[in-house]
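Notes for the one structure printed next.
With one protein chain held back, the other chains of the complex are shown just where they sit.
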Amino acid sequence: MIRARTFTDARQQSHSNAELNWWIFMRVSGLILVFLVLGHIYMTFIQVSESDATFDAVVAKLSNPAWKFYDWMILFLSLLHGANGARYSIEDYIRSRPNRAWVKTIFYTVIAVVFAFGTIGLISI
Amino acid sequence: MTQTHANSAAAPATTVEMVNLNVKILRFNPETDKKAHWDTYQVQAQPSDRVLDVLNNIKWYHEPSLIFRRSCGHGICGSDAMLISGRNRLACKTLVRDVAKDGGTITVEPIRGLKVERDLLVDMEPFFDSYKAIMPYFINESPAPAGERYQSELDAERMEHSSNCILCACCTTSCPIFWVNGAYLGPAAIVQAHRFIFDSRDEATHQRLNIMNQNTGVWRCRTAYNCTEACPRDIPITTLIEEVKRAIMFQQS
Amino acid sequence: MHHRYDVLVVGAGGAGLMAALYAAKGNVSVACISKLYPTRSHTGAAQGGIGAALGNVAEDHWEWHMFDTVKGGDYLTDQDAAEVFAKDIIDAVYELEHMGLPFSRTPEGKIAQRKFGGHTRDFGKAAVERSCYAKDRTGHMILQTLYQQNVKSGTTFYNEYHVTDLLIENGRCRGVVAYDLASGELHTFHAKAVILAAGGYGKVFKITSNALTLTGDLMSIYYRKGLPLEDMEFYQFHPTGLAKLGILVTEGIRGEGGILRNANGERFMERYAPTIKDLAPRDIVSRSIVTEIREGRGVGLDKDAVHIDLTHLPREVIEGKLAEITDLARTYLGQDPVKDLVAIQPTAHYAMGGIPTDLNGLCLSDGLGGTVEGLYAAGEQACVSLHGANRLGTNSLGDLIVFGRRAGTYAAQYARQVEFADLPDNPLRESEEMFDTLRASKGSDNAATIRKELQESMMNNVGIFRNGPDMERQVGIIQELKARYRNVGVSDPSRRYNSELIEAMELSFMLDCAEAMTSSALNRTESRGAHDREDYRERDDSNWLKHTMAYKDLNNDGNVVIGYKDVALKGFTRAFEPKPRVY
């Protein structure tokens, strides 16, 4: 991520639409997440207030494939959305290249592990 | 009623309204100081004075070693962007009455995100480097006609705002992203790119959009609006940045 | 530090940038030194427009433009320069458009044009639309566009370098010495040709539209070499500056239909210039305003201003075509031109005189055809004598473009033909001495105080109306200020970014310019154009149809020697006989 100082620099750096695609993804996933996440919160915290988080309740709910898919979509979209969002912050605040590379590596690994963990968890019920 | 404004500036001392001000300036001289420190100066000024007049007054008659840039004195050269009472402004376009009352305090700091060389004067090179990175010049290699290239009034209006920029850096140095991430080209460079991207006569739209489409280009903008609020030329900067974003999106898809 | 370039441009305003572009086209190495970042130059403040007989709105011809320029200059204009100018400017404006300058447009899509003071059709019959404009930000657009083109062509810039000395030996210029504000070091620039384009010196006056940095540096340096300054007595006061502040309100405001009114609400210009009224040239309007004020018809607490009335114009015109000055009036005076009358007063604006040059921009060393080899000048600081005794609005931007271009071209041509001339033995000596003296001085006098006294006295004694006794007094005042200047102390010992040192240095330049100006004005015992003497009311063609050349007497400080130079009364194809100047 050298800043372009000449046109050639700029051209080298601008061959991909990655940033544009992420930008669009953030908006599209955000739109979908509004329904998924707010729905999720409403259902789990507000509606089923008393007994929601007990082991049985969770297991019972998640044995329904529709709910499985619903929750998996949340997992997938919000992790990706959140990971990319956090990448913005990492790129903004961590200004030395080696540090940034380290932080990103660790961070993406954590996200990947959590994603795998969550997926396995969902499937295995 | 409007008369009084006009004449307060130089009417005889007895009738002139004067206010007392504390001017608190963040000072730094690399030859003698390890870090910046605040100095406060008590001065008198008229409410209709420019903050630049106040600074000049301090420099000329109290503290000659106070350093800042200035030239035109009326908001056209872009020399004197400073962080005045919490916001980026041109000292020459800010009147005392806009930022302080009698007995009040005006704080003056250098603009942020650029290296402070001395007192209120910062290193502008990185700012101009970003400017140069967007190919800030008209490109149309097809042979020019004998007269002018025609352009409709409507097309000319497209450049009304962006061509008005004086490169003062008020915007870029008010952007919370730029403060932490100097690689961001910044709003001023984007405004300049907009100037050419939306010029119906220019032929390098595609290249400029490509530059804007990098990690350091428009996508770093988080629509914080500080730039728009700070611009002394009233350029609707965020709107222009959004226009560039959309132009990239529609061109690439 | 030592640098070497074929062509060196001093100043990065419109003239300097244009010269740098054209020099670079000549296949030589070019660098541009400027004490400000290029886009901070005062060309950016120009509002109204650039005059060229394009005929986009109404029929127009270069001959008419040439005539207006000569008549506007009260026949002191060199007519060969006026002819070259009126022809070249048409092409030059198209060239600016091809560089991408965002002009305002006519409904057909051509460059828009509007009326401006002194520009007429058919040799003075009626006002004509000649000023090509980009709203009221024409200078800003020109400066930005030219800087952009220089970025494109990769010109080397030395920004915030103050030129402190010209290296001239045996009639040939060999380079310049410049002080780098950032490091506090002196640099030698060795060059085959040098182009000076460092702008005006309006800061010698108290009320001025000029920037704080327009202190006449290079004029003074030239003058200190014993070389002449031409026509320094002709200094233009723009009729409409914001009251007290001097910030310019473009003449375009009258071009769009603005009307000057005195305290009684009377449109007084009808009495002074019955044909073109508010659109008379600047010297005439300024004098009319001052006459109104003197006769007690001024407005404001001190009754020292008049009103400009735009309230009859549609809001779109005011906020659209005059956006800049609307903003200025609202910001600084709290007056809204859409519904309020705006208080204005004349403001010191433009130096017609300066470093004398020939049509190619080559600097003249006397009034008899002597030149300084390798030294060129253009822009406000130069005097090809296009503007004569009074510049027409919009002709300065044209001057920058046309003569900046010529200076660039000819300097490059010269540089291709010659070898580098040796630098003087110790090129930094004079600059070092100057700074050492300033730094060492423990004197108690304050540069700001001296500057203020200079500005106030110049305003009072060598202003719009002049007379012998006042100016004689002013000669004395300047001598006294110069003596006090030697006692100015610089208290800041820092090397880096020492602007106290710079301001003190600039004051010495201003004192020189004021000296040359006052002596030239005192010497000219007639009234012509902007030079109006209460003790010599009439224009006197039999004695004074000649340019003044003011030389510093190197053996006797404070003494100014006056020489003369002939006026070119013929162009190449057209010539206009001097006639009384009525509008």
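We call the chains A, B and C, going by the order they appear; numbering starts again at 1 in every chain.
Here is the rule we go by: contacts are C-beta pairs under 8 Å (C-beta built on N, C-alpha and C of every residue); 3 or more make two chains touch, one makes a residue touch a chain.
Following the convention adopted for this analysis, contacts and distances are computed from a predicted model.
Think of the chain that is not pictured: of "Permease", "Succinate dehydrogenase, cytochrome b556 subunit", "ATP synthase subunit c" or "Carbohydrate ABC transporter membrane protein 2 (CUT1 family)", UniProt labels it "Succinate dehydrogenase, cytochrome b556 subunit".
Of the chains displayed, those contacted by the omitted chain across the entire assembly are A, B.
Across B:86, B:103 or B:143, the residue that sits in touch with the chain not pictured is B:86.
Take chain A: the residues that touch the chain left off the picture are 27, 30-31, 33-34, 37-38, 41, 45-46, 49-51, 53-55, 58-59, 75, 78-79, 82-83, 85-86, 89, 110-111, 114, 117-118, 120-122, 124-125.
Annotation for chain B: contacts to the undisplayed chain at residues 83, 85-87, 112, 174, 176, 222-226, 228-229, 236, 238-239, 242, 245-246.
Assume only the chains that are shown with their structure count from here on.
With centres taken as mean Cα positions, chain C sits 27 Å from chain B.
Contacts from chain A toward chain B in the complex involve residues 1, 3-7, 9-11, 13-14, 17-20, 22-24, 88, 91-93, 95.
On the side of chain B, the complex with chain A involves touching residues 129-130, 132-133, 135, 177, 180-183, 185, 207, 210-211, 213-217, 219-220, 222, 245, 248-249, 252. Residue ranges of chain C in contact with chain B, taken from their complex: 36-37, 39-42, 44-45, 54, 94, 97-100, 102-111, 134-135, 137, 140-141, 144-145, 148-149, 151-152, 182, 211-213, 243-245, 247, 299-302, 305, 327-328, 331-335, 340, 343, 446-448, 490-492, 494-500.
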